[in-house]
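Selected chains only, in their assembly positions.
In this document, chain identifiers A and B correspond to the written order of the chains, with residue numbering beginning at 1 in each.
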Amino acid sequence: MIVITESQMTAQSRSEMMGLIEEYGFKAKQSPDLGQDVTALYGKGNKAVAERLRSLPDVKRVTAGKPYTLADREYQRRNTVIRIGGLTIGSDSLAVIAGPGRVRSYEHLSAIASWMKRCGAQILRGEFVVGAEEGMDIDGLRMMKEVAQQYGLTTLTTVPGPRQVEQCAAYADILAVGVRNMQNRDLHNELGDLSHAVLLRRGLSATYADMLNAADYILQRGNPNVILLERGIRTYEPYTDSTLDIAAVPALQTLSHLPVFVDATHSAARGEMVVPLARAAVAAGASGVFLGFDLGDPDSSRLALAPEPFAELMRDFSTLAPVAGGQFLHGGDAEERTTIETK
Amino acid sequence: MIVITESQMTAQSRSEMMGLIEEYGFKAKQSPDLGQDVTALYGKGNKAVAERLRSLPDVKRVTAGKPYTLADREYQRRNTVIRIGGLTIGSDSLAVIAGPGRVRSYEHLSAIASWMKRCGAQILRGEFVVGAEEGMDIDGLRMMKEVAQQYGLTTLTTVPGPRQVEQCAAYADILAVGVRNMQNRDLHNELGDLSHAVLLRRGLSATYADMLNAADYILQRGNPNVILLERGIRTYEPYTDSTLDIAAVPALQTLSHLPVFVDATHSAARGEMVVPLARAAVAAGASGVFLGFDLGDPDSSRLALAPEPFAELMRDFSTLAPVAGGQFLHGGDAEERTTIETK
């Protein structure tokens, strides 16, 4: 439920409103937008409060019915911008997450990170795996962090479940939620209590509303740094495992203030589809792209881009991003510029 | 079924092969690719021919099982390129179809055509309607043709059904097949007997294979000028009427040699989604884009672009197309270039 009030609401009216909201069992949060005339209600409460609120002085409108409020663009008009070290997400700068599905050694990861840096990609992904696929190797995470620090990269890993949040949070800047965990409330609670950025992957049959509802649980616990990730949905088409819903980019940007990323690798059925999908994502205005990237040797996963195509794609991004109102600084360009600037 | 033969196949072996194919009730067509070592079988026949063919001398491989052969990239490796007057489709030049859903007057259509020309869009769409929505107004079609000739544009209209093919063919260069008619065999037959370009819209629940099967029926009748149009498929997401399957662009380009277009208007749920989807289509490598375009006055349809945003989008196309290996000559640039060249 969202309450729109007069910008000149009296302190008494506001106090009365807050009292009512509490009395009916809801929590309330004021929009960070200038003017502060929007209040979101969340948590469990008695919906009959809507009628009571409508009759208050200085209340202009009460809207109800959506399964999310804090993630709603109506509640917060300005874009959520997330800052991690020198990296800015959700503003005009395009973010690129890349890395292998499985790390083989420190040297392997260093080679990858070095190439990423050179090309302008900012976020190193590590999905480290021990024995069973469900576990996370702490040594692997430590290695990711070391390599990332060496090259000035931000880190991301997928949290297997609520019990691994603490470990992952010690080494990764961005904590990703897996497709099957999109609606895992325990995980939302754990992540909501942190201040790490959270990358929330869309479930295979989640609607936009489902996704924003899941984001809301994290926001309600106090963590505002949520990123939405479109990665393909289940459809009848048998050629692909899932169908990339590119319209999710403008749709979620209309419905919400949270940054929207696209996974161009896991939504691709074959290697040759990754590059076109990644280009489409940037042209459609995504704030970030997730890409499988490896050395291109026989041990690399089937869909991972090899170094040369990866570098070319990053160069494409620096042309495409401005069309959608953003920008991407290809490493090569950055180097050149640095050289020039340091003269 | 597709038969791959030795490039040095003897005349006797070929004659034996063709005899078998005919005996088992199939028709055959040789690939236009250089080397001519690929033969497609189509029509109704006895599939047992596969075994017989495999035992022939100079036959290297027989592949069966797909519901299309003439549309198959395995049959024809090189891209199908369609030429209509000065316009080339399916080569590196991006094609733009635009126009209103309903023509109001000669002046109205002239204003639209003039703006399109200025912006570099080449194909004027006319969906003229008399009385009932199903009918076609011959006067309207005639007007579309006149206006198009005046501005040097190509014309396109959607054929309501098999009975209207002849009328439409007299005025339109490109005949579009409606979503609901994608699998209308009568219509395939009529269109297959012409040499007009045919724009085949994907049905709301058609797979890539269904779509190429429909294209095959037209190709089998002898018309090679088929264009495939992705325009959104039915999914569970309620926010949009259909979900644009952007992966259809690289997928269909891999599976087939036919040009692939994208309808960025009918796959959009709201006006603000048209531009991002159109940009994504070009970045993904589509050979053409379909756009609703009108004067932006109150009579314009909800999803049609107005002149200014349309012009900006065309300018975007000239930046985006080269990234995907194509090109688009924005009218303004063309004018400037003409000016310079004619000095």
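By our rule, contacts are C-beta pairs under 8 Å (C-beta built on N, C-alpha and C of every residue); 3 or more make two chains touch, one makes a residue touch a chain.
Since the model is a prediction, treat every value here as computed from it, not as a measurement.
Every protein chain here shares one sequence; 2 sit in place, and the complete assembly counts 4 copies in total.
Going forward, only the chains that are shown with their structure count from here on.
Between the Cα centres of chain A and chain B there is a gap of 36 Å. Interface of chain B with chain A (complex): residues 205, 207-209, 233-240, 243-247, 249-251, 254-255, 267-270, 272-273, 276-277, 279-285, 316, 319-320, 322-324.
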